[in-house]
Structures are given as C-alpha cells and as structure tokens.
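For this view, one protein chain was removed and the others were kept in their places.
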Amino acid sequence: MGSMWGNTIKISVFGESHGPAVGAVIDGLPSGISLDTDVVAAMMARRAAAGKALATPRKEPDAVEILSGLFNGYTTGTPLTGMITNTNTRSGDYEKDKPRPGHADYTAQVRYDGFQDYRGGGHFSGRLTAPLVFAGAVCLQALAQLYPGVRIGSRITALGGVADASAVAPGDYAALTYADADFPVLDVKAGEAMKAAVACAREAGDSVGGVIEGYVTGLRAGVGDPIFDTMESRLSSLLFAVPAVKGVEFGDGFAMTGSKGSQMNDAFYMDGERVATRTNHNGGINGGITNGMPVVFRVAVKPTPSIALPQETVDMARRAPATLAVKGRHDPCIALRACPVIEAAAALCILDSLMGAEKWKRSADK
Amino acid sequence: MGSMWGNTIKISVFGESHGPAVGAVIDGLPSGISLDTDVVAAMMARRAAAGKALATPRKEPDAVEILSGLFNGYTTGTPLTGMITNTNTRSGDYEKDKPRPGHADYTAQVRYDGFQDYRGGGHFSGRLTAPLVFAGAVCLQALAQLYPGVRIGSRITALGGVADASAVAPGDYAALTYADADFPVLDVKAGEAMKAAVACAREAGDSVGGVIEGYVTGLRAGVGDPIFDTMESRLSSLLFAVPAVKGVEFGDGFAMTGSKGSQMNDAFYMDGERVATRTNHNGGINGGITNGMPVVFRVAVKPTPSIALPQETVDMARRAPATLAVKGRHDPCIALRACPVIEAAAALCILDSLMGAEKWKRSADK
Amino acid sequence: MGSMWGNTIKISVFGESHGPAVGAVIDGLPSGISLDTDVVAAMMARRAAAGKALATPRKEPDAVEILSGLFNGYTTGTPLTGMITNTNTRSGDYEKDKPRPGHADYTAQVRYDGFQDYRGGGHFSGRLTAPLVFAGAVCLQALAQLYPGVRIGSRITALGGVADASAVAPGDYAALTYADADFPVLDVKAGEAMKAAVACAREAGDSVGGVIEGYVTGLRAGVGDPIFDTMESRLSSLLFAVPAVKGVEFGDGFAMTGSKGSQMNDAFYMDGERVATRTNHNGGINGGITNGMPVVFRVAVKPTPSIALPQETVDMARRAPATLAVKGRHDPCIALRACPVIEAAAALCILDSLMGAEKWKRSADK
Partner (left out) sequence: MGSMWGNTIKISVFGESHGPAVGAVIDGLPSGISLDTDVVAAMMARRAAAGKALATPRKEPDAVEILSGLFNGYTTGTPLTGMITNTNTRSGDYEKDKPRPGHADYTAQVRYDGFQDYRGGGHFSGRLTAPLVFAGAVCLQALAQLYPGVRIGSRITALGGVADASAVAPGDYAALTYADADFPVLDVKAGEAMKAAVACAREAGDSVGGVIEGYVTGLRAGVGDPIFDTMESRLSSLLFAVPAVKGVEFGDGFAMTGSKGSQMNDAFYMDGERVATRTNHNGGINGGITNGMPVVFRVAVKPTPSIALPQETVDMARRAPATLAVKGRHDPCIALRACPVIEAAAALCILDSLMGAEKWKRSADK
C-alpha cells in the first residue's frame, strides 16, 4: 500500500507522472480554515520553478483544482481534495525494458509484476511531490490560523559538493531570510559555487546531490509521542517519502556520535519564565517530544538518478546487458526543488502532531 | 499515542522502567511458527549483557513470560504477548524536579502534565527496548521459517570517536562474522581503541556515542511500497523509536550528496539469471522498494545523556537554576547495547513488509 | 475523520453533493486486475436508475473518470482513483437554517461549526454512495479474477411495510435470479404491493423504508478475524456507512434471540469431503469467521428523511420554531437504490478480508 499517512489528519496521495492527474485527499482537517488559493499557487510555483534556469525545462502550470472539502473559501471539515492535471508529458521518452540505474524502474517492475505505469516513473515520479506540496500549503495555512507563531523553513547546506557552513544560533532560526527564496543559502559565495557545480554537471550530462536543512520554530514543548510516534519517527517517515532522500538526521545527528555526553546534552536554564536550553545539539527533540527549541533536521538528497550519460543496465525483456542514455527532461539537481517539498512534509507532520496533542491537554484543563 | 506500530503485523509496547513489567503484544503473526524460547532468551541476554564489563551494572534476568498466543510451542495466530517483570530497580536514584539534560524528563513532564512515571525515564527508558528485542526475536524465527535465506545483522562502525572504516563488498555481507558477537567490529584494532574510549569516558563520569550499521541479506527484490511506506520510511520510523538514535541513512546516505549521479547510480547487470547491481550505493533500495541487493543502513546513536558529571539544569518546582549529577547505574555508551535492538527493529519491519508483499504476488499467480 | 476504511486495501471517499465532484481513492489493490469500465458503468447505472420511475428525477450520468492506477486496462497496484463529476444540481432547493428532521443537517452544523457544505446534505448526501458503488464495481471484478466462485447479491425482503417472506435454502442462494434486477424480489406479488406502497407514499409527499438482504456465496471457510475484526464487525461498519441504514443483522439475527441453542446451533455434517452445516441460522459466520456457508445479512433502511410534507423544525439562525416542506427531488424510498450500494459494501469487505487472509495461509504452505 503506502500512499496514505497520518494519525489526526490523514492524507491519501494518488497519481502517475504521465496519467491524467495527480492529487491528494486530506481527511481530518478542522472546519473553518480559510484557504487562500493564491498562497497555494505560490507554493506550487516554488516547487515547479525552484532553481529556475537550473531545473528541468518541463514546465507544468501545476494549477490545483479543489474537488471537495472547500466551501465559500473555508474548509468544511470533510475530505479536502486537490487535483493537478498532468499536461505537457512526453511519454515517448521512456523505455520500459531498460530500467534506469538508481531509479525505481526495476523495483516497480518486480513489485507490480510489470503492470506499473512505467512512463516517467509513474507513481514513483518526483511529480508525486506536487500533491504533497499542495497538502503542505494547506497545512501551513491551518498552522498559521490555529497555532500562530509556528514557522517552517528550509535552506540548502550543501550542493554539488559545496557546503554552506554558516552556523545558525538557535535563537536566530525564527528570523532567517534569504536573498533568493528560490535558492536559500546563507553564504552567498558558497551559493554561487553550488550553482556553478550544478551547471557543470548539467553540461556533462550528469547530476549532483545536496543537503537540505529544515527547521520549525515557535513550536511549544510537549508535542510528539513515545516509541513509534516520536517526532523523529514521524518526520523521517514523511521525509523518506520524498524521492531521492537517503538520509535524515536531527540536531547534530551523525556528528553527535563522535562527541561526549557532557558536550551533547543541552543544558536547561530559565529563560525568564520559560525553560530553554543553552545549546540545541538535540534539534529541539528529547525522547521524541519537542522541548520548545527549534526543531532542526537535515535531509540527504542523492544526485538525480536520471542522467544523460550512457549507463550500464539490463534489457529486462531479453534478460541481457544493455546501455541506456536517459532522454527526456531532467533536473541536474533535484535537491534544488526539494526545499518546498521538505517544508510541506514538515508542515503536514507538525499540524498532525499539534492537533493530536490538543486532546492530551484536555485532561489538565479539568 | 505512539506505542503501536505495523501494517500486516501490529505490535503494542507497554511498560515503565520502574513499574511492574514491560512487554509487547504482537498481533497478526501467522499461526504455526515454532518458537524456541531459548533463542528468545539468548537475544534478550545479548541486549542485557552487551558490552559486558563496559555496560551498566543493573543486571536484569529479563526472562520473558509468554501470556498468550503460544500453544504447544507454536504461535496460535492470535495475539502473542510477552511480559518481562521489572526487578532490581532503585527508584530512589531519580529526582523528579531536576530533568536530566538530553533526556526525556522535561518533555515528558510537559507532555503528560506531570503525571508521567518519572522513575528511570518511565516509558521513555532504554528498558523499553527489552520488549522490542523480544518482538525481534520472535520475528527472526518467523523469518527463518517463512522466508529462509533472509539474514539480519549489525556491526559497530564507530564508537567514542573511533571509526571502523572496514569496507564490506555487497556480496560479503551475508557471511559476516565477528570475533566477539557482543562487540561486532571488523577492525579488531579499532575495536580495542573503541573500548578504551568507553572506559575512559566511564572513568570521567562521561559517555560516548557511536554508529551502528545494520544489514539485511537474502531479501528478494520487490519488497516495500511507494510514498509513505517506503522501506526507508518504515525502517527509519522504527529505528528512531530506539532511544538516543538521532540519524538514519541508507546505503552511502549523506556521503551520496557530494557525489555525481554517474557515480552513485548502481549499474544493473545480469548475474546469471538474476538482475544485480555492480555497486550498492543505494543500500539495496530504489524508490523505496528492495532491489535484491543487501539492505544496508547506518544509525547514529548519541552519547548516553545520563552522566555522572555535574550538569546545569533547572528545578522545575521552584522554576530556578539547579545542578544535577546523575546517580544510579548508567551505560557510558548505549550504542554498545544497540546492536540487538537495531536488529530487532529490522526484523519486525522486514517480516511485516514481506508478509504484506505476499498478497501482491497473488495476482500474478492467476 | 471517517472517510477512510480498510486493512489490506484502503478506500478514501471524498466529495459533496453539490461540489465539483465525488470520488474514491482505492489503495492496495493488486496489480494486474483487468478493469472493464463498461461493467463499472453498468453498476453505476444500477445505482442511479434503480426503481426507475419510482426514484428521484435527478438523473446524473454518473460517468466515472479514472484519474490514476489504471494503465492499459489493468490496475497498476498503486492508488486507483475514480472521480464522478457532479452535474444537474439545484442548490437553491436547500435552506441552510432549517435542518431537515431525520437528516444530518443539524448534526453536521454542530459538528463542523457551520462550515459544512449544506447544499444537498454535502458530504452526508446519498450521492456519496456513488464512489462506494464505483469501489464496489472494482472490487467485484478483482474478486472475479482472484477468487472465482465468490458471488455477491442482494434482494428486497420488505418495503413500505410489505414483506417478501420467501425462504431461501442455504444451497439456493448461489443461483438466485430475479425477474427484474432493478427490483429484486422473489415474491413478485409482494413486489407489486411494494411498488404500490412507494407510489402511494410519493403521492402523499411521504416516504417509506425497507429491508435489504445481502448474501455472499462461494466464500471459503476461515475468512475473518477475532474480536474487533469479525466479519460482522467489519461488514456492519461498512453497512452503517450507507446513509439511512439503522440496523444490521446476520443470519437469523434478532429472531435468534427468542429461540433455543438447540434450535439455532447449525449442526455440522460431512457434505462429501467438505464440512457443511445443515441449517444456516448463523449466516455463514461463527466466531466472526466464515464457515463456508453463504454469508447472509439484513439491513434496515429507514424511510427517506427528505419528504415534501410540512414538518416541524427550528430556525437555527433565529433559534426559533419553524416549519419546513422539503423542496427538491427526492426518492420516496432510498431502500430501492440501496441494493447495489449494499453489494458494493460487501464486495469491498470481502475482497479486503480475502486478501488479508491470504497471508495467513502462507504459514501452512511451508
């Protein structure tokens, strides 16, 4: 199965890259959320256009048609459905029998016994991040109206082998802004080098990967659940739903493993009336539950598997060696377009978690 | 909520560190699985004893009492329940009002409005990995009987700042053995240095972290699901359920982000009748679905937060600064005990995924 | 929440009566099911047209547009989405502030704080049975291809106070046919009286209810689960999802309560190589699991709440007494259209249960 997710709100994502449409049904949204479709369109455009000149020439308008759940501009509380019609597809670009190395072509073929829609990766295409971004745009508006103060952002910390090593103090995340929202780096010089690396890879018919840092600020302490529903478990389950993501870490993540407990434990102190921590090595999460500091995580996005360079593969019909040079239009770096997708995944998770946490407070009210 | 997980089989974990018992209910196991309780006991002992002299002196027999679901030595197919009675607890060691930095004490206090069982971390204690290991021991036996050939292992690749950089070729994972199963390193010299680092940290009242690599071999291609139920999503949701895990990566993970697509795409070739890949940068997973190569992942385990060194914290009752030196018995490196837990998590995920995948083949049979 | 259901396959239903579209996403279908869209259309037409002259004049073509999950005529195994565009709506017929007695108008208003799409009952409209019938038509084809021999049918046993008391022997269910598929009664004379009762109610601006008997034949023994997932639990949860259903019973149901155990226990005997029961008072289900006899259940459908006769209600805006005479086009007896809906619900449940039961047999195979 796999295409449904959530506890308090549930999302069901559907569609194939070259089918009639992709979309999402979101069940469990509160009624009365005012939905600004321009804001939705802007976030869709961010995903579609991100990286601008650097990205794939396949340009979809990505207009979202709302099929249900919206009435007079407000959510009804019953399932909200957004559909994005596929246009501008060139199915002839794909060869069914020669799976692209690094892509889902081969595994989908085995998984679905050859019945999968192989065109453009079908249900495994990066195109399926469009309904996720739609859902994220909805959740961001719900967050803004129900939990004002919560802010979600992301930035590029590495691309094409170039790192943006800018350190951000915990207290500075809430106010981060970028010179170029479509290319959110703090070290503009590093950003130029990144762009050069992407251009170089494109020139060579190759691709590069990157690291995206996501962050959530203004989130109160006490959100999340133990064991299987830790914030880390739930966020990572959504982040790994984004194609090409191969690693997720929270706070200092893998870097923590070489340090001492005395260095990595974030000391508590009273920040006025509020309990805070001096450092944020744990990324705002202790025991799976938010501690009131910014939630910070990093996502490893591998280089786009679809490249123009000739690659060794197999001809599955003839069960024989073959060579493949992927045609069609592909991003030399999907990490570029990953930012709004990562933010959307975070928005979905945070809204679901906050709504689920509301009920727990109820007991304390009595 | 949070303490239930699974699609085809479902597990429900319960208990607190210093309560009467911890345990797990596993629903959905096939009937007729022969359960060797000695094998269960051996895996429980591995978790309890791992690292031997290096680990915490709190020694629990960790005997599992089966309450239901087993009849004449075979699973009945109805819920299997294992209970592990808590003994040898010293609750006096814990101070409710001074949360341990890096631990769940503060977040649980907020999350549950002060009603949590704070003794020893309660439901957030590493003790809760005992029922997970029990479940893993059951799942491993089910795997052996239903899907012979599937093998799950783990090894330490870094500890206390010391790396075991041994490279393992994809074809060599299935046969990996270790000189010391309780301390599974390939580079024995590095292992000695790791042990020294742990001893040194213990001496200093401090703690260290580590990286565990888990692997699954003998797994057929075509297991897993798209979008939210990718193997990466599901494995990571379980791995982040293990206390102190702060990062998860698959294949080359974060290291992929600095490489080119042409380097990271694992080329397909015919290995006799079987499709295989030349390299395994993607860790045996493409598009969230297994490709028949070993599934390889790495888990970042942070340094144990409970340390003897004095730390800055707050007195929550008085809302004032405080100092805490954690008493009680604690591991200087929980990564040492993480191996059987990580294997258990993988076993649960793989069995659930394989059982869920069976039904899909049905259509092809007709 | 509420608009998602299922274990092995999951369905997500969306839409409002007077919104752009209604539809369903079905996740978890096996790949490779050949889908005959004419068969789908025929079942949609059965729902739309049932009772012909007797039913509402609102005639929708109810053409299903497949948005995803179908490729070259076969299911892909990824989410199958069917959308039915709403046309021919007359929203002016509805008064928001005067809830129709017996309908969801008032409860939806409270539940969604006034943000619900009140037109035509919105998400609570009988129109939402259209996506359910679509899903049922898909599941029936999957059943035919994966589990040949399973047959699902329904008949009217009471309507407008007139009963069709025809007894059907367990062995005769599999071959039941009706003179008029749109009005499936066995006692044709009773059928005429039923039609007269409906016509009479329509004439009077009133409505009538009925009882539908559903049955599943050719189903093997051993399907279903204990406790919360009994066949009765799961079938009833779907049957009560059909608007206006207020009662569900299995086998002799309520009539069993006045009998003795010695009368109601269905004696086992060997029917050749097969275990069978002499009688079928338990409706083919013992302990929640099928016993190989026909699964038989009855569903109470209340009289359509939307009637032309003036009724006492309240003006919710003014919080004052009011009178309502429902305008618009309404069925004098929705039980007439319930047959294909009940069959669809049963098909969904039986397919889900059979697919879920496949995996259990796996253990026995080894």
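Chains here go by letter, A, B and C, matching the order in which they are written, and residues are numbered from 1 within each.
Methods note: a contact is a pair of C-beta atoms (placed from the backbone, for glycine too) under 8 Å apart; a residue touches a chain by one contact, two chains touch by 3 or more.
Every value quoted in this text rests on a predicted model; they were computed, and no experiment measured them.
Trainee: Identify the residue among C:85, C:145 or C:237 that touches the chain left out of the display.
Mentor: Missing-chain contact among the listed residues: C:237.
Trainee: Which of these touches the unseen chain: A:146, A:174, A:270 or A:309?
Mentor: A:146
Trainee: Looking beyond the chains shown, say which of A:33, A:110, A:324 or A:346 touches the absent one.
Mentor: A:33
Trainee: To test your reading of the contact rule: which positions on chain C touch the chain that is missing from view?
Mentor: 1-5, 7, 13, 99-108, 110-113, 115, 121, 123-124, 128, 158, 160-161, 201, 206-211, 221-230, 232-234, 236-238, 240-241, 243, 245-254, 256-270, 273, 275, 277-278, 281-283, 285-291, 298, 300-307, 309, 311-314, 316, 319-321, 335, 356-357, 360-361, 363-364
Trainee: Provide the residue numbers of chain B that touch the chain removed from this figure.
Mentor: These residues of chain B touch the chain that is not shown: 1-4, 8-10, 12-16, 19-23, 25, 27-28, 31-32, 65-69, 71, 74-81, 83, 111-113, 115-117, 122-123.
Trainee: If the missing chain were put back, which residues of chain A would it touch?
Mentor: On the side of chain A, residues 8, 30-33, 77-78, 145-146, 226, 355-356, 358-360, 362-364, 366 touch the unshown chain.
We take it that only the chains that are shown with their structure count from here on.
Trainee: Just by CA atoms, which chain is the most central one?
Mentor: That would be A.
Trainee: Could the interface between the copies chain A and chain C be described as same, meaning over half of its residue numbers are common to both, or is it different?
Mentor: Homomeric contact, same residues on both sides for the most part.
Trainee: Mind checking the centre-to-centre distance between chain A and chain B? Centres are C-alpha means, answer in whole Å.
Mentor: Centre-to-centre distance between chain A and chain B: 25 Å.
Trainee: Roughly how far is chain A from chain C, centre to centre by C-alpha average, rounded to an integer in Å?
Mentor: Their C-alpha centroids are separated by 39 Å.
Trainee: Two or more other chains in contact with one residue: find those residues in chain C.
Mentor: Counting only residues that touch two or more other chains, chain C contributes 8, 31-32, 77-78.
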